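Complex shown without one protein chain; remaining protein chains in place.
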């Protein structure tokens, strides 16, 4: 299924080398004042060609709104957005028409469907995340308007270069000015250098993205299967190249004792707070009003500018050549995608929560 | 929603201190020979009171099959199972009727619903996982019969005691005989000692569970949002106390370069194989026929036998007393639960895959 | 799928000759005071053996509540109900083990699943509607509490005996006292006679049920596919033996001109009303605050006490014998079932409507 969400639901379509990519955003309440420039801004954050570190594929990635608004507000009808592909060089992919690229979706999709659209990975291309960023941008505005909830992600690690702690407070402006989207200026420079070195070596790097969701109303999340972090996990793990996710204390927390890990409650005025936040903003899968915190791991980009041994669709050994225009490290561009997926989950849970009580 | 799955779907109900727990298993194909003893065996694996390390709550946890079979086979009608609660001591929970236990679901659920069933955590109790283990046991048999797929989980770490590698081959019999479900006998003994020490100190421990899915047909997984690992993430993260999940190389893989991480293809007879399996059995979210591998982190049990500072439902500071019968470490008992959730996802994807091609 | 509803969702299980029938009611808001006797009263309305006109199968049809309440109110957890089968005489069905009964589900289910549970029709028995009546009874109480909405159905026709008009105002007490559930006392007596005559002839009768939903908030219904009457149609057509449904002016309305059929608006104080109600309470699939009105057609019961020509599972000509305990006319007992299905739809739409506007 190419849809995600129960009430606030997006349906994504399109391929990297077809007419374009698009998304239908269903379930957005009527009467939301929608800032279309803010949506374009989110797209610009994930756009290729922003700086020397990203793929030199040139796409303006401007969207057309096809439906769902009257004047400046949403009408309750589904919003639909279309982004045309522009800089397609399908011939760039001729060399892999019959060869499965190592660690790409090529072989799995071929095994699934008995055929594949080899041009740019077709539907499995990360270009599909355009649709998610647009849907997430609508979700962000809904959440901001409805309950003040805010979502910020950042580059937490590139290769072995890693922030030592959760950043206490993000300097969004500064971050945005840095290609790497790492809030520590020194580390950011080292990361940029590492990415450039990888590019020159025809190699690629992975990393970690951190995310903080602030001003979360307590009580979001659905019982049992649709816990906040289970849905966030579903959403974020579905992003291309993601291999893991952890919430709050995460894997490290499994090495603590209960007496060290438990988050004691106290009152801050009228508000129930916790002294620590190992839980990462949710307990029993329901938000408790503290910041939701998670980190997610990206493997190094599968496309490298090196020859690799592989097999072809006929079952013969073959060489997968490294060609084309690709990011040596997708992590910085993935920051708005992580935010978007988180926003989609939170918007859905916010709307669902309206039916919690009689 | 208390349902999980698109075609093979379970619906869970019940509370730890009500009449019982149950599950409806919908979408199981007709004609499956179902071994009810094997289902009971899975329940026994998660049962409390199995050994000195687990809670001394005594429950026989035997299920009644309410519907869905004629003779020894499934009919296509929904299977329904009921497990009665037996050893309920609701009075054990009087001391927390108005106090939120730190790091439990208590406060979040209260914020969500404006009330809560404090007895044993009510619906948020890990006793709910009974329903999942039953549903997963059906899914396991379906998968075994339909395509030979097998799922094995094990205790990978308790507190700071951790296996150094993915276990190459599990000795299931041996493992089953060990309370800790760790395949390394020496480490298993150290883990048992650590849990016993924690119990005596009124404290609790967390850990990591590993899981291997073997004999996976290539081509499972749904496009874009329902990638194999996104659904496994959703499923496993919804288990009580889980704080993270990683697939294949996981977080460590983000520290490798693409040239190190990529899994090259080769032919093994007619079969496409990869030389390494950093991808953990899936690429682009679609299974490639290699073993699916993941690890999942459990926080230490929230219930400890110590007084903790907290607040009550009226907004006053209060002490949450440590009382009741609880596991100092739930990780060993969670092994069949992880397997069950994985089986639910794989069974659903197996059935979905039947509509992949014309 | 054995589930129905998007937010307020029931999952039904059980067979007529297994352990029992049951239902999980998911999505009911927390804090609803639930009157369990009122639920039992609805079950009693559909119970067999109420009077000489219905099957003499004796079932107390009392339910056990398995989960979802604390004290007198719902907790937000799923409600689960179980009704044990008591008066099963499976041997009654030995004669049809291999013969397909004409106009029963027997052949279709055999073709679908390659096997069937012949005892009492198994899962295709109308006894399954127990689950719906319970779920609908919860929905009714939710609607009554939340917005005062009320649902009343009645027998509109039996065989060729038919009410000339929509009954202006139902006398519920009187109706309940009459076996036929027809609000016109004279016609009710004729209907009772006709049913008794059919019973003596070993034959069966069909009929029509009418339904009125009052105090409907304007604005319910979902855009495009989930129009109020589309969902009501889905729900009611899924009741055993139903062959048609029409809303407001229905099929007769297709013989009017627009100038005759249109419902003009006027103001009644602050409230927008229509002078006529050919639309049956909804326009463009959205409720307009007028009464929702529909009629639904039931075919005559398929089981008759006569020999009929048929075929068996081996593909041979065979005689389907008329045996067992059956209603010569199910229409009176189906009145609470129609109400229940309508209530399920309206409760779901009510909860969905909470997310309509920012």
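Chains: A, B and C, in written order; residue numbering restarts at 1 for each.
Methods note: a residue touches a chain if its C-beta (ideal position, glycine included) is under 8 Å from a C-beta of that chain, and two chains touch if they have at least 3 such contacts.
Values in this document were obtained by computation on a predicted structure and should not be read as measured data.
Colleague: Counting the whole assembly, list the visible chains that the omitted chain makes contact with.
Modeller: Hidden chain, whole complex, touched shown chains: A, B, C.
Colleague: Have a look at C:67, C:180 or C:353 and name the one touching the chain we're not showing.
Modeller: Selected residue, touching the omitted chain: C:353.
Colleague: Write down which of C:8, C:63, C:81 or C:109 is the residue touching the left-out chain.
Modeller: Within the whole complex, the residue contacting the unshown chain is C:109.
Colleague: Have a look at C:16, C:74, C:124 or C:141 and name the one touching the chain we're not showing.
Modeller: C:124
Colleague: For chain C, which residues reach the chain that was dropped from this view?
Modeller: 1-4, 6, 12, 100, 102-109, 111-114, 121, 123-124, 128, 157, 159-160, 198, 203-208, 218-227, 229-231, 233-235, 237-238, 240, 243-251, 253-267, 270, 272, 274, 278-280, 282-289, 297-304, 306, 308-311, 315-317, 353, 356-357
Colleague: For chain A, which residues lie in contact with the unshown chain of the complex?
Modeller: Interface with the chain not displayed, on the chain A side: 1-3, 9, 11-15, 18-22, 24, 26-27, 30-31, 64-68, 70, 73, 75-80, 82, 109, 112-117, 122-123.
Colleague: I need the residue numbers on chain B that touch the omitted chain, in ascending order.
Modeller: Here the touching residues of chain B are 6-7, 27, 29-32, 74, 76-77, 142, 145-146, 223, 351-352, 354-358.
The working rule: only the chains that are shown with their structure count from here on.
Colleague: What is the chain whose Cα centre is as far as it gets from that of chain C?
Modeller: The most remote chain is A.
Colleague: If you average the CA atoms of chain A and of chain C, how many Å lie between those two points?
Modeller: Comparing mean C-alpha positions, chain C is 46 Å from chain A.
Colleague: Distance-wise, how many Å sit between the C-alpha centres of chain A and chain B, to the nearest whole number?
Modeller: One centre to the other, that is 26 Å.
Colleague: Mind pulling the chain C residues that touch 2 or more other chains?
Modeller: Counting only residues that touch two or more other chains, chain C contributes 27, 30-31, 76-77.
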